[in-house]
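Single-structure report; data block below.
All protein chains but one are shown in place.
By letter and in written order, the chains are A, B, C, D, E, F and G; residue numbering begins at 1 in each of them.
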Amino acid sequence: MILDIRYDFQRSERIGLFEAIWGEDKNIDQLKKVVKNILNKKGFVFITRINKKKAKILLGFYKQAKFYHEANCLIIGTNSNLVKTNKKIAIIAGGSSDLAVSLEAKIAIESYGVTCETFIDVGVAGLHRLMSQLDKINNYDILIVCAGMEGALATVIGGLLPQPIIGVPVSVGYGVSKNGKTALKSMLSSCSPGITVMNIDNGYGAAMAALRIIKSSL
Amino acid sequence: MILDIRYDFQRSERIGLFEAIWGEDKNIDQLKKVVKNILNKKGFVFITRINKKKAKILLGFYKQAKFYHEANCLIIGTNSNLVKTNKKIAIIAGGSSDLAVSLEAKIAIESYGVTCETFIDVGVAGLHRLMSQLDKINNYDILIVCAGMEGALATVIGGLLPQPIIGVPVSVGYGVSKNGKTALKSMLSSCSPGITVMNIDNGYGAAMAALRIIKSSL
Amino acid sequence: MILDIRYDFQRSERIGLFEAIWGEDKNIDQLKKVVKNILNKKGFVFITRINKKKAKILLGFYKQAKFYHEANCLIIGTNSNLVKTNKKIAIIAGGSSDLAVSLEAKIAIESYGVTCETFIDVGVAGLHRLMSQLDKINNYDILIVCAGMEGALATVIGGLLPQPIIGVPVSVGYGVSKNGKTALKSMLSSCSPGITVMNIDNGYGAAMAALRIIKSSL
Amino acid sequence: MILDIRYDFQRSERIGLFEAIWGEDKNIDQLKKVVKNILNKKGFVFITRINKKKAKILLGFYKQAKFYHEANCLIIGTNSNLVKTNKKIAIIAGGSSDLAVSLEAKIAIESYGVTCETFIDVGVAGLHRLMSQLDKINNYDILIVCAGMEGALATVIGGLLPQPIIGVPVSVGYGVSKNGKTALKSMLSSCSPGITVMNIDNGYGAAMAALRIIKSSL
Amino acid sequence: MILDIRYDFQRSERIGLFEAIWGEDKNIDQLKKVVKNILNKKGFVFITRINKKKAKILLGFYKQAKFYHEANCLIIGTNSNLVKTNKKIAIIAGGSSDLAVSLEAKIAIESYGVTCETFIDVGVAGLHRLMSQLDKINNYDILIVCAGMEGALATVIGGLLPQPIIGVPVSVGYGVSKNGKTALKSMLSSCSPGITVMNIDNGYGAAMAALRIIKSSL
Amino acid sequence: MILDIRYDFQRSERIGLFEAIWGEDKNIDQLKKVVKNILNKKGFVFITRINKKKAKILLGFYKQAKFYHEANCLIIGTNSNLVKTNKKIAIIAGGSSDLAVSLEAKIAIESYGVTCETFIDVGVAGLHRLMSQLDKINNYDILIVCAGMEGALATVIGGLLPQPIIGVPVSVGYGVSKNGKTALKSMLSSCSPGITVMNIDNGYGAAMAALRIIKSSL
Amino acid sequence: MILDIRYDFQRSERIGLFEAIWGEDKNIDQLKKVVKNILNKKGFVFITRINKKKAKILLGFYKQAKFYHEANCLIIGTNSNLVKTNKKIAIIAGGSSDLAVSLEAKIAIESYGVTCETFIDVGVAGLHRLMSQLDKINNYDILIVCAGMEGALATVIGGLLPQPIIGVPVSVGYGVSKNGKTALKSMLSSCSPGITVMNIDNGYGAAMAALRIIKSSL
Partner (left out) sequence: MILDIRYDFQRSERIGLFEAIWGEDKNIDQLKKVVKNILNKKGFVFITRINKKKAKILLGFYKQAKFYHEANCLIIGTNSNLVKTNKKIAIIAGGSSDLAVSLEAKIAIESYGVTCETFIDVGVAGLHRLMSQLDKINNYDILIVCAGMEGALATVIGGLLPQPIIGVPVSVGYGVSKNGKTALKSMLSSCSPGITVMNIDNGYGAAMAALRIIKSSL
């Protein structure tokens, strides 16, 4: 029983963003097939949510592949769709547990050649940590805020800085904050004006949203 | 069909706090009966969640009754169970929409003769409003924090001040923050250590929790 | 019992966006007081979710006030914080039931002097209606997509156009789509990359997010 | 302690559809017993949600057994209840992650001798992929649409094609779309008229619903 | 501020079903405008969820309008898209409280000229009531089953009869069955094979699904 | 459009309990029709959840009708299905807000001629109120426990007394206990063994469950 | 750090039912300690939800222990609290997947010396299977009904038979019926009168509820 997979090759022409491969629900055979397929036509593959085991197998096949194990991402080849800009993106995270999501965003942004910096562990429970970084953060053009638990970081930053803000709720926590739903609802309810929100743990999506903004300003 | 209501007269002996009458689910006949009953034995009645219409009827019967319409509370008589203390309680609220809940707490605390001050509209979207009041708030011994929307105020205060903090989520908001559940979960998930939480809109309960703390320090 | 309301006057200096007044949970006395207060200092007030009855009273006091009853918004005075740009914003809505939310966004954007056009009734159940407008929509720099029911419009547009997209779930529908939660989750789950989302019915917030983007490109 | 299992042997007489065996919650002893039982009387067994380990054991016992590991289905024997029709069923899926559910439906339909084709990876994020297949799909008499994430595919197809449409939400995704509930609610809320929906991942059920339709037209 | 409404006139050409007007979220001005618009081009309008007050106004304008107040539906003009068939549809309801939903389905089906009969109050708590009607129901080609509370009626019929079955959960009940969600989940979980389900109270949608089936058999 | 209502006349023969009429979702015309119908055949009607307005109309028609407005029940005629027993039922309620539900149960039980007593306001917040009644309660054969809020009363009684216990969660409360779901889950989770639970506010159902128990011991 | 466990030795005196040991959340050290403790004083231990691994260890220590692995129960010693009665209990289950829960109830009942029979696989999707057993079931005095999926079995039996009925929702199923919540709500919403319900999978609790009923009739 053979089923063809139709990769969305025209997407980069239409919207200037390539389609990432979601690694979690694909087995290694599906991954190998889709990677081969894409590399033939485009020369660049970006896989998210891929575990060590599957990554290792693909690393064996493709010498130029690079696996970022803290971000669960694997890249093969070079993106020919670079975005030329001097705009810079800051990724701000409440705690070190938000690392994987922050890195997924960072790697996706950098794969387009855009500058990106992370500011980790500046959660609002210790406000001074954020305050001491505020001027530095203010130098960036777009802010991605990753936070789990009660997600208050997005609100505090949104009340202090004028940039576009993309909130990414993170699925760390336990009890009522387990799985990131409280952080999500908290960010959506923010009383700071104009904060936009992504799905839980969707670092890659936040990167794409930031690139849409940068491309609209070119 | 006659049904007796058993008011918990011994409660003040056991735990030093009188039983408040929940006005919302009682009709005016039930309220009149229970008020008469209690006044005969104790000389003090505290009714919460009572609307204008019912309050007006009771005000007609009891000249000494006092109705706080912004807090939906009605008091008749004088509490003989006063708490003698120089401890003071601050009630801090994120927005003016949290007023009713804040006032319910304030009136309940003051009915025990304890000093209490409100700090309204110091929400975290405009952090400077909170910061400019922080030293003043720090003079109080117990902090009750009322907030709707994403409830981030409790976390920010909890990271800045060492007092006991009692969070009261407030049912203002819309969409995902409607009915106060996001504020509740946000406060419970707070990454600031040692923040305790009450049921949504439970200003009266927060007052009782604060009084338990004050009484334990006597 | 007098409680001061602290309006966030410095917000426009900090982030270039004024604080809107949430009209739903404030009574007419609170509204009158806060309006007077703000006009004294800033000359411009924007009230959202205000009903006809309250609006009528304020219209009696302030001759220059303007009430948009389909959007439930009331404006008094002129915004001195205009944004000078030739960027344009499109607001796209799935059905005519999304009107109030779409208009709230439109009025807020236009109050900053930014050009904004609405495209109503282009829902995906009749795809040709959207397709026939696509080239026209593509001329705009930022897209706000309002949709209730299953919210699929954001995904379809996100797969066809490269602009920044701000999804606003709308609380129309019944059964499982009642109150907008399905539209919200649908937009957050979108398989089109880089779609950002606001709280349900938060047209004003979408406007602010769009303005943040425009200001970051200046 | 011996407990008899009563297989519903009369079901095929009543409604023309045999009872499938749900493999997930049965241990291998229960499976062996029920299979033996049924084969004795009917000569045909269809097991869904059976994992490799249990399937392997049954394959050892029954040489004629066939295991479809991508669909987690195992069939033993031949269905004598074939449906004679020239109607054809199309199964359309948003992404390759919906494969298992799509195949479960396909195998079940084909076990009744009915023609069935799959159209995978035609999700709405890349609308052109669907559009390029539309004429082909229109040749089929009944459409089963499998989709996870936001499930928008059912709405788009429902607005374009006149056939009976059976939506099957699929439990792929993460955050708010994890476990398929968003896809389910999205399909139920569809603004395209007359789309019917099955339980999450219920490919087998969709097949049965399609067969009921075909049999009603004979 | 004038906003055009784009009615989906081509829908009936594409899928053979006209677009119904959802009356609940539209005010009388919007309704008048859209009705006028459609009648000019098509000569037939079907409005669902319209209350008495709005219906009365439209009845004043259009003499040929017909209001079905138990079903909250209003029809103006004659459908020129009739479906010629000798297939018949049965609508079966668990209790008399499911009436409005059952009638909405009935009126929609009959407006296409298709024969339709209702079987009310045959709930499973009194199984004999259903059993005594079973042979009669079996004469129909498609079964629409409306039920609130625990929605068990769909399962019982699905196990007894071979027709296509379209379940419509109804929002009657209280406590855990309030708003129809238990009936919805119960129908989706049915252990009878091949039962399809609509959104809660979506009688109109069930009618459209039934018409899709009938048209596919022509 | 005439729709017949099929009352379940045989139910009392089958299970010895008559069918109550659910008054909430029926309009006065439906009620009049069904009442007339039943009285003709059985001489006894029991209507639950009927409001004053509808009750008044029926009282005008039937002189022998009796309306219990605190319980929202209306009875016409005499039950000929009396249960002869010396078993007695106690209804225990946590607060006076649980009155309506408690009375619905009491009236239903007494309409079968069975002895029944209520014990109101014995909530666990003032344990002594319960303790002082415990010996008296222990004289009853079956215990129905009505409680809202956190529903702890069922657990405490279940740990102290050996009788069959039927818990009825009541929809009083606010915030997380609003609508009775917390009381329901609390009773279902009870760590006292063998407590059975009814739907929220289902006093009538609890009465029927108690009668089933009594009848099984005859 | 030594923590004493206080077994509720007086429970059997108070309510005639012993306390079962919940095996799932206790490690083997805790289990060994509590078993030793109880056997010293009472000579009878009943452990529920104990897995094979822990059971094996206890079997090694106590020769008289008996492990029912399909029910995940382990019994040591003999219950001296037998209930002398000629009443009999039937346990009826919708599918063979409900086995574990049914057996837990059966073993618990039989450990008190009460007669108990199981009727498995009589689900309502194949109504004839239930109907053919109905007269036999009617010979029993109390009915425990275990069902997962949509839980309709309780309603059907409740409409046909007059005995006390104790519904036990079972956590089999997938999608919306996963974890038993749909079966739970379905049973609570039953339109058959007087059906009582236990927590999901609580076979032991159902047994205790049945014993309470039997003991009340002695």
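In this text, a residue touches a chain if its C-beta (ideal position, glycine included) is under 8 Å from a C-beta of that chain, and two chains touch if they have at least 3 such contacts.
For clarity, every value in this text was computed on a predicted model and none was experimentally measured.
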Output for the hidden chain's shown neighbours is A, B, F, G
Residue among A:16, A:77 or A:126 that touches the chain left out of view: A:126
Out of G:26, G:54, G:87 or G:178, which touches the unshown chain? G:26
Which residues does chain B use to touch the chain missing from this display? 11, 14-17, 19-20, 87, 141-142, 158-166, 184, 188-189, 193-199, 204-205, 207-213, 215-217
Provide the residue numbers of chain A that touch the chain removed from this figure. 68, 70, 95-97, 99, 103, 118, 120-122, 125-126, 128-129, 172, 174-177
Which residues does chain G use to touch the chain missing from this display? 1, 3-8, 10-11, 19, 22, 24-26, 30, 34, 49, 169, 171, 180-181, 184, 199-202
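In this section, only the chains that are shown with their structure count from here on.
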Return the chain pair with more inter-chain C-beta contacts, choosing between A-C and B-C. A-C
Centroid distance [mean C-alpha coordinates] between chain G and chain F, Å: 27
Go ahead and note the Å separation of the Cα centroids belonging to chain A and chain D. 35
Interchain centroid distance [CA atoms averaged], chain E/chain G, Å: 43
Could you say which residues in chain C touch two or more other chains, in rising order? 11, 19, 95, 125-126, 158-160, 175-177, 181, 184, 188-189, 193, 199
Touching pairs of chains, which are they? A-B, A-C, A-D, B-C, B-F, C-D, C-E, D-E, D-G, E-F, E-G, F-G
